[in-house]
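Left out: one protein chain. Kept in place: all the others.
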Amino acid sequence: MTYDDRVSEFRARIGGGDKIEAGEWMPDEYRQAALKFIEMHANSEVMGALPEREWIPRAPSLRRKLSLTAKVQDEVGHGQILYRVAEDLGKSREQMFDDLVNGRTKFHNVFHYPTRSWGDVAVIGWLIDGAALVTQKALLDASYAPYVRAMRRICAEESLHLRHGEDITLELVSGTREQRELFQEAVNRWWQPIMHFFGPPSRRDRDVLLQWGIKTRTNEDLRQEFFSTYVPKLWDLGVSVPDPQLAYDRAAGAWTWSEPDWDEFWEVVRGNGPMTATRLGLRKGMWDSHAWIREAFAGVPPRAAA
Amino acid sequence: MEIWDVLGKRTAGDEWSVVGAVKAPDVHMALLLARETHFRHKEGVAYAVRRRGDAEEALTVGEGDAATLGGVTDRSYRRQEAYAGVGAKLRRVAERIAERGLRIDRPRPPDLHGGGGDP
Partner (left out) sequence: MTDDASPRLTLLLALADDDLILGHRHSEWTGWVPHLEEDLAFSSIAQDEMAHARLLYGLALDSLGEDWDEDRLALGRAPDGYRNAVLCERPNRDWGFSLARQFLYDTADDERTSALMSSSWKELVEILALVRTEEAYHLDHARTWFRRLAGGPVAAREHLAGGLEASLAEALAIFEPLPAEEELVASGVLPVSSRELLGAWLARVGEELEAASLDYVLERHAPVGDLVPTASGEIEETPSFAVPGVAREDGRWVHRGDFAGSGGRWGRHSEDFTPLWEDLTGLYRAHPGATW
């Protein structure tokens, strides 16, 4: 059978809803696309831990200090799960980490922005995790089975994070005037990065990831679902969204919205976000200064204590 | 550094099943790490590791049981049950905000989720 024949057969399988396992034959293009997508997802989990972990030391109650620690722990856990899936597609975790901290691979734009207050913890925990859950649920139907299994566990934990974020938000919006302002101000600052999160409008016929079944829904679909889920709730809580064009068109059955600054989007994709260099620098510093641990792990087992 | 498959039993009567994997330099470290990577949310009553590539029965079982795996002190801050009332809380808060005249009353899609529940 020629390579092209095998690829056609593979496409037909995916088209028919078949799932691909780790050890199976796959076209080089599929392996590359899946690896790159999953690697970026893993990178995003570990880079996403950095803005949130800033608030663990400063949490305003003992219970939130514990819950935020557990939440960030889970994000690292998601990274661990996803790097394992990516490793089985043929790239070592050490290489992936090295590429990440040296700026050769990417992580989601939304994690290139600074945090300024506890309001950000609420926005990240509710709206951004909400946006992530919308996209991650779509991945439950992906063609690559190990990724689907990872996503099941991740989505279950993210659902908990979402409620946690919602709980933090509700305390703020039902609290003092200063607390309400903390949340509104954070929403105003994070709205554009959230719009960027879903990516520019994509076309089914041009989206390679959609064609391979690694992604299953368009960017615009996912953005619309996000609006429908969260904007009514924000409005019910008396929180405005800083987009004067955002409106639900009943006739069209869809939201209209104003395009965010796509130039900024591409700048951040290129690695020039406000916190990109700082955060990668922190990770690289830790990675480089702790090579001795990797050495210690590579060695022979220690002798048992006398 | 090696890859160690992590196995668990959800309930005492189950067979071992693979739940994930950890990277560790030896079996002691693998067990130490597997406990918290895969069982900190009370996902099982027993755990074990097996070096990738070893025979199926070459498990090393970890210490700890249903009572101790996942901790014994209050972990409610990271469990679903503690946040079960959040949907209802949102509705109550929304009502109070509406009473204060702060609700933003603009056209919205029909409520698909049965009133403020989770997506």
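We just call them A and B in the order they show up, numbering each chain from 1.
By our rule, a residue touches a chain if its C-beta (ideal position, glycine included) is under 8 Å from a C-beta of that chain, and two chains touch if they have at least 3 such contacts.
A quick note: this is a predicted structure, and the numbers were derived from the prediction, not measured.
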Given that one chain is not shown, which residue among A:E52, A:D129 or A:D236 touches it?
A:E52
Options A:A70, A:A86 or A:I154, residue touching the unrepresented chain
A:A70
Those residues of chain A that touch the unshown chain are 46, 49-50, 52-53, 56-62, 64-66, 69-70, 72-73, 75-77, 79-80, 83, 93, 118, 168, 171-172, 175-176, 178-179, 282-283, 286-287, 289-290, 292-297, 299, 301-306
Residue-wise, where is chain B in contact with the chain that is not depicted?
22-26, 28-29, 32-37, 40, 63, 68, 71-75
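Here, only the chains that are shown with their structure count from here on.
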Between the Cα centroids of chain A and chain B the separation in whole angstrom comes to 18
Parts of chain A lying in touch with chain B, wherever the complex brings them together
63, 66-67, 70-71, 73, 77, 80-81, 84, 87, 93, 130, 133-134, 157, 159-160, 162-164, 166-167, 170, 173-174, 225, 228-229, 231-240, 247-248, 250, 253, 294, 296-299, 301
Help me check something: in the complex, which residues belonging to chain B touch chain A?
1, 3, 20-26, 29, 37, 40-41, 77-80, 83, 86, 89-90, 93-94, 96-98, 100, 102-109, 111-113, 116, 118-119
